[in-house]
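Missing here is one protein chain; the remaining ones are kept as they sit in the complex.
By letter and in written order, the chains are A, B and C; residue numbering begins at 1 in each of them.
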């Protein structure tokens, strides 16, 4: 039973979530990862969606395509409004935040704003931060979930939309971000963390059948290694069955 | 048809309210004054009560004794919560605020906190500001409504709970209160305003049968006079009938 | 005790956030006993009390805190009523932070408050009604202060030690209302499911902000509803389950105070209570506590002292006003 890249991402991301916690989940793979975790190791996990939605139940076959629609709010426990939802994170109520991005650098900073040129007249205008900057600033722990491609993993992002460790060391703290930070990067090739001092990205674990050389080849900056680089356990049939049941139309599982 | 002191206060206070406005009304005489104005010159007046109540209809025979009970919220149009109700005033949505007080000085400052001694060990501890300080700070216009007694009208209040013109001149503005201020003092003896430069209290109008000497005798500081001190028209039978219908038990009309 | 300086623990948003971060935020079961809920309160805690004056006061939790003989408490409530008098006479409270304390117009100034504050036995730290609301809101937002235009130019500034802040855009000086992070929030709501998702009818008072501001949240509810009912009306939920630590099912949990739409405050009870105080001072409250707080084993025994007929009458009066 082999997993598609999206399935691999969803399963690996879901394993990061502990029970009795809360998670800020965007739509697509992150939402599926959170829902999977709820069915497995984290039955008392609360999903929070930035559209102002707390504790929804995702409905297979009616998965949301945005964070602000009835499909995202299906059977929610509370609908506090957008600003107040983010304020729960600022207060410290959000344990995890999932994030993706067009560009990610070696310090985990993410760009979803502009590529090339001047900000006011960019070569490529991307949709923008949405809540990503707030999630990156306010959650206790941020987990980046993304396909692993060299064009995404760049030495320096063109624009810091969502800061992780900024320029490394204690520069995040010095910029006024007193809490949180990116703890994990879950990609289609492996799991990454950050070296505690320099805050540079390092390889923590390789997915089944992936070599370190392969990872470096798809990464635009030199990767560090964790003291003990491990191998991740492949998605179990059980995990994949549950996951696929959540997205029978394979809208997000590819 | 003669009016009791409370009836006189309610009628005179009600005449201060223009149509198409909003008023922060406490319970008792101020609430009756606002309700009377709604039935006469101000049908499109909105009453706001600090318990978090907008647009209630007071129910004769079931008048509230506090700003936080179902009698105060009867048939309200909105119940936004206490903090947000005061924030409407801070934003500039509240045209008028009614206020009373144990002590009032020549600049309109009000004390409802402590009489004599040290603040932390006072001779007499009063209930406190409640929302009076906020009303005095945030409404566009504040109207003090009170029985006129020498012990209340003191040269200097023991404690400034609710500032009006502070020490006169532009001292209110200098204290950081950028808006509002007390425009009128409606008492059982007359109507008072404030001299535009010094901000000292001055007599504007005398109630029927009241002499200036009488007013001064019941005032603990020298009163100024408006350029043209007038006489108020006595409460009309019409006004008194409507008012008495609002408080048939005479809970607040004495 | 009479110090005008803010206690750093009131506004320390970094410590308050770390305290929350280290805590489990569970979507799981919250139902427990009133004794267990009350045991989450420690001596010297700063307790924020929900509701306002005699509306939606968490009376069952107040009773339990008294029964567990806590002392050295700081009680914070925007408008304080009989619950504050109980705490003073029981010697449970050292400081109250409020905008106003008494019962209501007909009964004048609280003689109990005057007795304990004028003698210096209890410190009454006065803040304006909005300022207290903003103190809870700042804490709920996780920030150390909120800018405002209230309380400036008054002698209240010196009492609480409020500072000002300069707006970096206009250069104007505004009030910097400091956050107030309570150790414990005690709240009474209309309904909650067993996971602690709470819904309130009528005026919400400051309960939602207080719940977000506090390190520990204790709730009593008139009704425990099924999870499906919460999910059928998610826009009625004002406190999410992951914020709540303990939940207890207590019908009439505010009595003799009111609960919007369900029962009106027992004004006759207040009249008898204040008449006794007028005659015998604090001793009258000591007797009252023996009869209403310490003697009745459970809350049902407590309610029996008022009688089913009276409770039914108060329910009818509430329906008349809110139907």
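FYI, a residue touches a chain if its C-beta (ideal position, glycine included) is under 8 Å from a C-beta of that chain, and two chains touch if they have at least 3 such contacts.
All of these numbers come straight from a predicted model, not from anything done at the bench.
Across the entire complex, contacts from the unshown chain go to A, B, C.
Checked against the full complex, the one of C:38, C:142 or C:160 touching the unshown chain is C:142.
Residue in contact with the omitted chain (choice from B:31, B:45 or B:205): B:45.
Take subunit B: the residues that touch the chain left off the picture are 19-22, 43-46, 54-55, 57, 73, 75-80, 87-88, 90-93, 95, 140, 178-179.
In the full complex, subunit A contacts the hidden chain through residues 27-28, 50-53, 59, 62, 65-71, 73-74, 79, 81-83, 86-87, 90, 113, 117-131, 133-134, 137-138, 159-163, 166, 171-172, 175-179. In the full complex, subunit C touches the omitted chain through residues 6, 8, 11-14, 141-149, 163-170, 172, 174, 176, 178, 201-204, 234-235, 323.
FYI, only the chains that are shown with their structure count from here on.
Counting C-beta pairs in contact, the chain pair with the highest total is B-C. Mean C-alpha position of subunit A lies 57 Å from that of subunit B.
Our note on geometry: subunit A versus subunit C, Cα centroid distance of 39 Å, whole angstroms. In subunit C, no residue reaches two or more other chains under the touch definition.
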